[in-house]
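A single protein chain has been omitted; all remaining protein chains appear in their positions.
Chain lettering (A and B) follows the sequence in which the chains are written, and residue indices restart at 1 in each chain.
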Amino acid sequence: MMWGCVTDFFTYETTKSVVVKSWSVGIINRVVQLVIISYFVGWVFIHEKAYQVTENSVESSVMTKVKGFGYQNNYVMDVADYVIPQQGAAIFCILTKVIITENQFQGTCPEHSNKYSCDQDKDCLQHIGNILSNGVITGVCLNSTIGNETVGRCESEGWCPAENDDVEVKPMLNVINFTIFIKNSVRFPLFDVTRGNFLSTMSRDEIRKCNYHPVDSPFCPIFNVGDILNYTNQDLETLANKGGEIGINVQWKCNLDYDIENCVPRYSFTRLDKPFEKNAISNGYNFRFAKYYMTENGTEFRTLHKAYAIRFDVMVTGKAGKFDTIPTLINLVAAFTSVGLGTVLCDIILLNCLKGAEQYKAKKFEEVSDAQIEASLAHSPVSQLSLKGGIKSSYDSGAISLATSDQAM
Amino acid sequence: MMWGCVTDFFTYETTKSVVVKSWSVGIINRVVQLVIISYFVGWVFIHEKAYQVTENSVESSVMTKVKGFGYQNNYVMDVADYVIPQQGAAIFCILTKVIITENQFQGTCPEHSNKYSCDQDKDCLQHIGNILSNGVITGVCLNSTIGNETVGRCESEGWCPAENDDVEVKPMLNVINFTIFIKNSVRFPLFDVTRGNFLSTMSRDEIRKCNYHPVDSPFCPIFNVGDILNYTNQDLETLANKGGEIGINVQWKCNLDYDIENCVPRYSFTRLDKPFEKNAISNGYNFRFAKYYMTENGTEFRTLHKAYAIRFDVMVTGKAGKFDTIPTLINLVAAFTSVGLGTVLCDIILLNCLKGAEQYKAKKFEEVSDAQIEASLAHSPVSQLSLKGGIKSSYDSGAISLATSDQAM
Partner (left out) sequence: MMWGCVTDFFTYETTKSVVVKSWSVGIINRVVQLVIISYFVGWVFIHEKAYQVTENSVESSVMTKVKGFGYQNNYVMDVADYVIPQQGAAIFCILTKVIITENQFQGTCPEHSNKYSCDQDKDCLQHIGNILSNGVITGVCLNSTIGNETVGRCESEGWCPAENDDVEVKPMLNVINFTIFIKNSVRFPLFDVTRGNFLSTMSRDEIRKCNYHPVDSPFCPIFNVGDILNYTNQDLETLANKGGEIGINVQWKCNLDYDIENCVPRYSFTRLDKPFEKNAISNGYNFRFAKYYMTENGTEFRTLHKAYAIRFDVMVTGKAGKFDTIPTLINLVAAFTSVGLGTVLCDIILLNCLKGAEQYKAKKFEEVSDAQIEASLAHSPVSQLSLKGGIKSSYDSGAISLATSDQAM
């Protein structure tokens, strides 16, 4: 009994197959299989590298350093003046035009823009609560001298005098000669691989003297701002005047099945505020900041800066792949099963479109119906035994009956 | 010989099947298949969009601009005063309460807090090395005048006088009227799709006047701080007093199989330091910064600011999907194979639970054992030939023998 179970367990079950020796179906079958296999080998495995486990998230650290001198408002500006924030972050701004409002003290003063022109106090009531003014609108109309004219302007409370950002200021065009040094190290935590964006074989002088070029010098970490503007098709004067955002994308795409020295960055440059080109409001990039001073008697005053800047975003994206058994297996199984699915198509052709389809059906399908089974059960309980006996006996009868059964097949 | 190989190669092999004409198993089979197919069609394909390749990482660039005026310590504060950092970054703080310690010079002075009260020098020895004080504790006990009282306080070296952050300062409640303008452009590198967070059809004035509302104006990029506090159920006064972190989540969920104009952002707002609500220590958000001044004779002094702030984190997450053959194929194969797995269940029912199971078994399984094979090999070496001969001859005998074999089936 127990032995029977063990014997039963160690049997091997394989499907019985019909082999159709037909040129038409045979060729269709092989062509379908070839198409499926080519797809999997060529696209899924070779092109899409489905045998690899991939990691898309990357730990990245970026340090930047800008060099260069520019003239602005008759000042020579250096890095400490025109780069904000100063600590060499991945996102930094180079100020290209600064509108300065000097010596602002807390107090009340007339607004500057003609949007706030008034004849009497009541003209100013509508502006109360306005957040686009230079200070809190008090609702009083004041006389203000703009140029040589005396005009009415609403009074505002805050830092005075009010900023006049309509003045024309020459932008700092020297920015095209500036250079940006980018130091980027990335780590793929899944594979514990750490890489830097320039080769450890480059000497100090090599790096100092090089200048990034997509073909000639693709691994040089020093970028010329003028070149970047060229790559992104930006006009220097417009950009310096209005400000803008430029993305420097450092793309790591590493196949770790190869030598790790091939895991190198690729740089690309885009104008980030491109989707807003047509929107007047967001055309450019500017922000305000202040420098604070104190008079001898301890009163604070400030210089307001409205700064138009080119903002550089160093964005690092990474993708690494390495052979792994799980995706390989799952895709291999999918491939094999897909090959098997080819028979579905061939079966349809074989059993419906070919001459002799009925004969093929007869060969492929064996029918058994409830009716038969019931009949066999009802007519004689003996028949059930003879049925099983039939199987057994056919084997027992040895070579001859086996030959018979094969003949029958 | 060679021709034989070619002929063999272009044969088609299909499994021999038993067709069971039984209502019970037939219905069970179709129901199981229906359940599996519905699951794949409804859930896997339609709901989970398994036919798409998806990209979860997104390149994003965020620019922010705050507008509004607030009163703090009798000053009118504007953007340059209360926003840190000033360059319109994705993470920015609006100072809501500032405790100012003016005119700090380097030197020694008594601590302020009564934690550092002392009668003699030795009371201060325990505090040496303390990093929560205002300066380096020297171990000396000084007399200090706080209010009208003279009390003993340990001496510390550093910026003097020491900060007293126990004072009550009225927070800048005007923050609820401030507006935040968010400019966000995203790019899905896999699909090379770039999108901005407001429609290019919006005019400058439309944008300036609009105010984000989840239903009425979901694409307006200008957010009222008061509204944001409402969405996150925050109490203005508590938040302005203690500071806090608010997340503005810009969520891009794009189905690129549809028109790209449907690829729009959805905003949501959360209190980020929620997990720490119950912890007293991290209740709120504050930091210290200083403004530096110089006296006429060149001595540096500073004003220390302990700033309580609401920090806004604009966090951009993106997910885009587009039809692709590889996931479609893998999931289709999984679906087809799963349908095939339905027969496993049906076979179990058919071969074990149904009346006539033994007959079905007899139809489905053909047995062949080692014993038989050995017997057939042992009895006569001829039989092996006759066996193969049997197959061939059955075909050679043409229509009649075929009819016989079919009859036998």
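Observations on the structure shown:
By definition in this document, contacts are C-beta pairs under 8 Å (C-beta built on N, C-alpha and C of every residue); 3 or more make two chains touch, one makes a residue touch a chain.
Please read all numbers here as calculations on a predicted model, not as lab measurements.
For the chain missing from the display, the contacting residue among B:139, B:158, B:189 or B:226 is B:158, taking the whole complex into account.
Looking at B:205, B:237, B:261 or B:366, the residue that reaches the missing chain in the full complex is B:366.
Only one of B:9, B:258 or B:289 touches the chain withheld from this view, namely B:289. Between the chain not shown and the residues B:35, B:146, B:260 or B:341, the one that touches is B:341.
The omitted chain makes contact with chain B at the following residues, 13, 15-23, 25-30, 43-44, 48, 50, 56-57, 84-85, 91, 93, 106, 129, 131-132, 134-136, 157-159, 245, 247, 249, 251, 270, 272-282, 285, 287-290, 292-294, 296, 298, 300, 302, 304-305, 309, 311, 313, 315, 317, 330-331, 334, 337-338, 341, 343, 346-347, 350, 359, 362-374, 376-377, 384, 387-388, 390-391, 395, 398-400, 402-403, 406-409. Where chain A meets the chain that is not shown, the touching residues are 7, 9-24, 56-57, 59, 61, 63, 65, 67-69, 75-76, 78-81, 85-89, 102-103, 177-179, 183, 185, 187, 189, 194-196, 198, 200, 202-204, 207-208, 291, 293, 296, 325-326, 329-330, 333-334, 336-337, 355-356, 358-360, 362-363, 365-369, 371-372, 375-376, 379-380, 383, 386-387, 390-391, 393-394, 401-402, 404-406, 408-409.
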